[in-house]
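Only a part of the assembly is drawn; its chains keep their places, and the rest are absent.
Chain IDs A, B and C follow the sequence of writing; residue 1 opens each chain.
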Amino acid sequence: MALPEDDPATASAEAVAAATASAEAPLVEAPADTVAGEVVLRLTDLVKTFPGVRALDGVQLEVRAGEVHCLLGQNGAGKSTLIKVLAGVHQPDSGQVEWRGEPATFANPQAAMKAGIATIYQELDLVEDLSVAENAFLGHEYRNFGFVQRGRMARHTRQILGRLGHAEIPPGRMVRSLPAAGKQIVSMARALSHEARLIIMDEPSAVLAHDEVGNLFRIIRELTAQGIAVIYISHRLEEIREIGDRVTVLKDGRTTAANLPARDTPTRDLVSRMTGRTIEYVFPDRPTDDTAGDDLLQVEGLTRTGEFADVSLNVRAGEIVGIAGLVGSGRSELLETIYGARLPDAGQVRMNGKALRPGVGSAVRAGMGMAPEERKSQALLLGEPIYRNVTLATFGRYARLGFTDAAKERAEADRIAETLELRPRDVDRPVRTLSGGNQQKVVVGRWLLGGTKLLLLDEPTRGVDVGARAELYQVIRSLAAQGVGVLLVSSEVPEVLGLADRVLVMREGRVVREAAAGELDENTVLDLVMAGSLMEGAPA
Amino acid sequence: MSDATPTPTATPERPQLPAQSPPVDPAETAVASDKATSGRLSWWRGDGGDGAKRNLGLIGVLVALIVVGAITKPDLYGDPNWVWNNVLAILQLASVVGVVTVGMTFVIIGGGIDLSVGAIVALAGVWCTTVATQNFGAGGMIFTALVVGICVGLVNGVLISYGRLVPFIATLAMLVAARGLAASISNKQTQVSSSTFINDIAARKVIGIPILVYILGAVVLAGWVLLNRTTFGRRTIAVGGNPEAARLAGINVRRHTMFLYALSGLCCGIAAIMLTSQATSAQAAMANLYELDAIAAAIIGGTLLSGGRGTIVGSLLGVIIFATITNLFAINGLSIEAQNMVKGGIIVAAVLIQQFQYKSVTRLLARNRVTTA
Amino acid sequence: TSNETPAASTQTKAAGGSEGNNAPGKKVVIGFSAPAADHGWMGAIHANAKAQAAAYSDVEFKEVDGGSNSEAQRSTLGTLIAQKPDIIVVLPHDGKEVNAVALQAMQAGIPIVNLDRAFPDALASRLVIKGDNYGMGVSAGHFIGKMLKDKGIANPVIGEIAGLEIPLTVERSEGFKAALATYGFSVRNRRSAEFTSDSGQREASQLLQALPKIDAVWNHDDDQGIGVLAAIKQANRSEFFMVGGAGSKLAIDAIKADNTVLKATVTYNPSMASSAISLARLIAQGRGMGDLTELQVPKEVTLASETITKENASSYDKLGF
């Protein structure tokens, strides 16, 4: 892992200046045909099988220098597998990789990095007990006879973070103490710390809020302006339209469309190529008349010092309440506190008028269910079969005298798998082998089994593909129709506005606005969450 | 609810795709792959097929060991009577550690470790053979051993789950303390059991099989059912696999952890009675290093030291493998140093054989699966 | 070895011997260090030393824990030396490993009484009092050899259940081997237990499995012998006879009763701890042994290993531990 002779810090400083200038220029619609850079990467007939699954089944891909090439596909289509093959993590079973005009094989991640391919993986790949700088330069540290040059690394890291718009993150801070969004930024910093010709981003925006996504796009534009190619994966079509140049669509491990223009291809086309059918990407209708019942959940003056303060809210049976806010506005903490997973410093939580005793157990007994934010660390038993993950909170319900009923559990899990379009559908497969989006479906599916009166959903659609997302919305709405109360946290404002009946806007740990969803539009909410001018006069 | 809103609608005309393969109906593919996978997988259903496949590997190791025995001692292995007796001897040798290992397996699957098992066996054994206890007869002795085991296990559990001590340290402290207490109770003497009932447990056979082997069988069966068929077992796997997820799913992680150590203590109490019966006596130094034996057996048997995965059958096979190795050395009359050198090699070889078998079995199944897909 | 209190089973020399050796002399502090007692014999060593010291009004007994290995013993001996007792009785884990510390004490003017396991350096102790490990094996070998010769067995199957594999066990086995060799016999299978009854049971059961027919067995230690006898009973075997080691009360009783395979035991008596305390007191007080002409206690005492059989068992009653 040789380091460039001259300090890349200075080199990229100039690049930043140049790129910033171009970014500030009025945004040009870059039509697909302006991407005239030479082809840096060409994949032909790539095949990769896992035990029991053909994850890649003849993929074609062509990426040009200076373009943002988007990969689209349903959950489990093989996008992450594809980029892992490119990054040297997996070895393809067959097919050709042509890198900058020459056939290449990347035997390990090191080889890929050396060749100039940097990757931001879908699952956070940071070391919790190393500092931000050490994580950014992990594996290619600045060093002198084996000794780490900490000053130099810190300086360069600070510069990259500044470039990412997060100069406030101290390079010496342990990654453990960063929230998820901060970690994502460190992941990006790592990719930028390489002198890469191609940067692959696997759903980088999944844990980012809107302002952060803007930042990310600014960086991507800087990169492409320098002739660096970017492969961009996201389930949010609007992002692809904004940042993408060309799109390749994968379905069941095959390329079903290549090099479509990102801006002009009709959504209908994209979706049908992904799923084999067209999906009207709309939110289910709200009931016309107010069908919501009595107050199910009442929260009064809930406070956790340093996280959120004096939050009062209520959720009625059959009602969907959405909470909008920036990353770090304390929504996850609020949800976890309501759920009893954290102890409040002040305030009260009542279900059906009865105050809850502290602890998750009593919340679950009272009929609450929560799909937490971080699926891997908070929700899944990765080595266990899908069905056991789906019934993790409810297996006691199917048990008799303490003896579990596996057949019933499987049947229930099968039902969920079908509803949420889990793929592969086999519920005996370990969750570990599922794609990220499918894992998310398992997490949410756990609480759809019935018996739940109040559903707390924290970013339920993170990484879920368009088709399944529509299904999920549908399920949530139908649960509400059956009288279940839903409290929904999402960083996607349209999702909150489209799905919820009533919306709370949180900023810096406080509820700054509460209104029926119909009374708000996206811009108002965005202004609110970002401490905009609308604050004055807006009733809290 | 499907017709509540018109969301996913299939379009009649399919878009032109550059895909080489003829377009397939998505529903069809799903069904096909479903059949292909779960049909085959159903074989291993019930106890995490992984474990079952791993256990095949262990049985392979066992067979290899027996073959080595038969080659080195053809005269002995030529006598079926002797062979049967030897199988019983191996099982008897495995019985005490086996019972301890069942408890240990639960603790390790639950994300912990119990270094105090040997000490608990010794303490329970010594306590149940004091003169005062022996006066209450065999019933009193058995009761004492079990209660001591459970109580010490509970102390471990409370320290770990409510005192938030690292299991390694808490049970190490208990190891030291329990051995000290045992030495003080027994006044460092070997206490002879004068109860014929107790002593007969190890001496008697029923239908030609030693009672100790029945006890081992009963404990293993109970452990298997508990782990694979009850909510307690499911909670154990959840607590060990991802404690945060378990907590957020409404499981009382701390209380469950406490129970796991109490369960291990109970197993130690049972083992104490068995060992006291075998030795017709108890002393503070007995069951020396059982913690290592039990942990090693569980791990060889496929239990993950980091928790969340393991099988009772694997642990049993692990114990039997170690007992067979000891037996192999004994019948060959190896000197202890030669024995130790060879033992290290055998352990390594055993794991390698097992891994190899496991992999090839998995690959075989995978290949079949892919071709049918 | 019994459930009785140790006070009842310790071996002390009755006060009032000849030459008034037991007459109170100047007050002396005797330090004592021996490995942690984890089995009967070592337990008896500790108990005997303590009880013998208590029998003298002029002795202050200072016992430090000898720990479970040489390293611990060295460190606690260091603290004992720092407290400057008049004399120290040491039963080392291993003489060679504790030699340096003993030497240090001798140089500091504190005499060392070396109990049982000898220091390699003659300067490291004032007195060595020990059992005869090699001789123990020899006694056992001769008893077995003679019995088998008398029975006229030409090619006997002899098993051995040794103790923990430390140098003293190796010595015992060498003596056993040498004595058997004089009859043209050898050990067919040898297992090492750990001086505990459960390990004795374990190793014996495997030995019995390995040897479907046996003529004689020597078990090094009567305490682990409880387990060995249990294993023999569990296996329902009785075609052979067994010789024990050390000479515990239980073993002597069993020999007397003659209803088990145990026919004899060769002594290695923990009474040496009592003797060591007595002699240490005399050395510290500058007195000689009453029955000897010398003005000082001699430099070395080695106990003979005797063979206890049904015939002479009753005379060993008071030495059984």
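As a convention for this text, contacts are C-beta pairs under 8 Å (C-beta built on N, C-alpha and C of every residue); 3 or more make two chains touch, one makes a residue touch a chain.
This is a predicted model, so every value here is computed, not measured.
Counted over the whole structure file, the protein chains come in the copy numbers A x1, B x2, C x1.
As a working rule, only the chains that are shown with their structure count from here on.
In terms of Cα centroid distance from the overall Cα mean, chain B ranks first. Here the two chains linked by the largest count of contacting C-beta pairs are A-B.
As a whole-number value, the distance joining the C-alpha centres of subunit A and subunit B reads 39 Å.
For the pair subunit A and subunit C, the distance between C-alpha centroids works out to 73 Å. Of all residues in subunit C, none touches two or more other chains.
Among the residues of subunit A, none is found touching two or more other chains.
Residues 1-3, 5-6, 37-40, 42-43, 46, 165, 188-192, 194-203, 205-207, 209-210, 212, 223, 226-227, 229-231, 233-234, 250 of subunit C are the ones touching subunit B in the complex.
Interface of subunit A with subunit B (complex): residues 49, 51-52, 54, 58, 60, 251-252, 254-258, 268-269, 272-273, 275-280, 282, 284-285, 339, 341, 359-361, 363-365, 370, 372, 377-385, 388, 392-393, 395-396, 399, 402-404, 406, 423-430, 446, 467, 470-471, 473-475, 477-478, 481. The residues of subunit B lying in touch with subunit C in their complex are 76, 79, 82, 85-86, 89, 92-93, 129-131, 183, 187-192, 199, 202-203, 275, 278-288, 326-327, 330-333, 335-337.
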